[in-house]
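Every protein chain except one is present and positioned as in the full complex.
Read from first to last, the chains carry the letters A and B; within each, the first residue is number 1.
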Amino acid sequence: MTATALTPRALARQRRRRALAAFWNAFRRDREGVIGLVLLLVCVAVAVMAPLFVDADELSVTRASGPPLVGPSGAYPLGTDDDGRSVLTMVVWGSRTSLLVGLTATAISMVIGTVVGVAAGHFRGRPGGLLDRVTDFFLVVPFLPLAIVLATVLRDRWPDLPKVLAVIVVIGITSWPVTARLVRAQALAVEGRPYLERAKALGAGNWHQITRHVLPNVMPVVFANTTLSVSIAILAETTLSFLGLGDPLNPSWGTLLDGAYSAGAVSRGAWWWAVFPGLAVAVTVLGFNLCGRAVERVLDPRLRGRV
Amino acid sequence: MTLLDIRDLAVTYRTGGGELPAVRGVDLTVEAGQTVGIAGESGCGKSTLAGAVLRLLPATATVTGEVLLEDQDVLAMSWGKLRAVRWSEASIVFQGALHGLNPVQRIGRQIAEPILVHEPGTGAKAAARRATDLLEQVGVPAWRTGSYPHELSGGQRQRVMIAMALACNPQLVIADEPTTALDVMVQAQVLALLRDLVRDRRVGLLLISHDLSVLADACDRVAVMYAGRIVEHGPGGRLFDSAAHPYARALAAAFPVVGDRMSRLAPHGLPGDPPDPRELPSGCPFRPRCPEAVPLCAAEDVRLRPAGLDREAACVHVGVPA
Partner (left out) sequence: MTDVLAVRDLHVGFGGTRRAPLIRAVDGVSLAIGEGEIVALAGESGCGKTTLARSMLGLERPWKGTVEYAGRPLDYRGSGLKGFRRHVQLVLQDPTGALNPRRAVYEAVAEGLRIHRVPGDERELVARALSRAGLRPAERFFARYPHELSGGQRQRVVIAGALVLDPSVIVADEPVSSLDASVRGEILALLLSLRDDLGLSVLVVTHDLGLAWNIADRLAVMYLGRIVESGPTEIVLGAPHHPYTEALLSVLPGRRPIVLRGEAPDPSRMPRGCRFHQRCPALADGRAKAAGVSGGCVSATLPVLAATEDHVAACLLHPVGLIPQQRTPGP
């Protein structure tokens, strides 16, 4: 098949496919990355398939069938809580909320952060300066107080809002500035490059410059940052739920920990109630982190080689 | 007195994609008080050659041959001896002076640094005084000792690099593209400075550049490199005016002489590009681009042969009659 037979668009698609294959090959060889990916996939699989294994009754405080506060044993591998619910069941069920919140909140913060970062990098002068100040403001205000205030405000203003949504919004709003900063730095670097000037000389407007030149060169940084952001979001959700701002109807690992803490689990000797949810958080976050760092490593030398 | 004697130097880089022969057998000498120029384009191996003299090449480079610095082989030296030799007997003025200086250190300290390393008996004050003297010798006002690199102009930074190279009074100075990226007037100032220093201190200067016209003017002898080998060498002016090797001729023609009717509205260039060292053609490496190639060129890997008084060129059309 000669090159002339393919249209340029088909050629571009072929190119992209080959680039993805090359990326996968490189990623595969990174041991940390593979471990992280496996951990991730396990967590996601558990979360997705949870409804198949979990009986709704087992989650209910009143209808649970197990003996209360029993340590890890045959029938209850991770023990039970003080209402007789199997900790294993609750951890499995909690993964759904934790992951959902983590992923969705990250998506929101990525989008806001990228838009603000690219705009701040492209429109210098007063609009850019304004965006910078807004970003700085959100960066400087400490996360926890801001999150608590936002959660409280949302709860009071819109009491009908599903709590899960409230948590997602809170995390999304408090974590976009970090992405925005990163994206802005990369966007500024791209803005200085001659091919942007050439695009301007060709007659390109702002939209063309941003979508065809700045954004494609900024996306690798965004992707590498995404996986790391997810772990931060999951930890944030855990924290908020632990503080009681979560949704008791959609328990997450944080809610579990909160429950264990308020019931005084550890001092009563029921260590399994607190440890296993905590481990679940740690393992998931570790998975995302390993993956994210591996993605950075794989993308970086290739970028360096090309540009 | 021969300061530098390079014999059959070959440097090959081991890369992920195979072996890369950057230098493929080079012989070169530099005498005291003499300026020798090496001309060539990207990929010809001239910077590798410069690095090889002081063993500054990365670990992936395999170096064979001999580099005799005042009759001692640099390539066979022990590490301790090499460190002593570096800078005190031979020093380098690097390419791209903008990046050769530490941006967060004042230039006085940077010039004094090699003095303190190589002559540990010298106190900090004495070293600083010598650094200030050196600055004045290269034409930078003494009060600049306390300045940072970004406060200086491009020409001044290059002079600071030269001062650094002279800090330990070496016998041999290698200047790798010292005037690239400088304005023509500043370039003239820097070249005049180098010429004066060579004359006053009787050092040997190895000047590397892609600009053959500059080398022809500033050097006693010029060697033209292509694909890792020297393809022609001889006295500077004569090589530029009447080069024997087709590549050297083309390189000379690329820098037209203002006032020469032959080059008015007639730019001379070579088709194609400088060769990839990994994929050299059989026979003469210049053959694909040579306007005077004959079938013999594909078969024979031509070596240097006499081409006049004190000149040699590696071309089948030169010397031995066809």
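Keep this in mind: a contact is a pair of C-beta atoms (placed from the backbone, for glycine too) under 8 Å apart; a residue touches a chain by one contact, two chains touch by 3 or more.
Here the structure is a predicted model, which means the values were calculated and not measured.
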Among B:160, B:216 or B:284, residue touching the chain not depicted: B:216
Where the unshown chain meets chain B, residue by residue: 41-42, 153-156, 183-189, 192, 210-214, 216-217, 240, 247, 250-251, 253-260, 263-271, 273-274, 289
Chain not shown, touching residues in chain A: 3-4, 6, 8, 11-12, 15, 193-195, 197-205, 208, 212-213, 216-217, 305-307
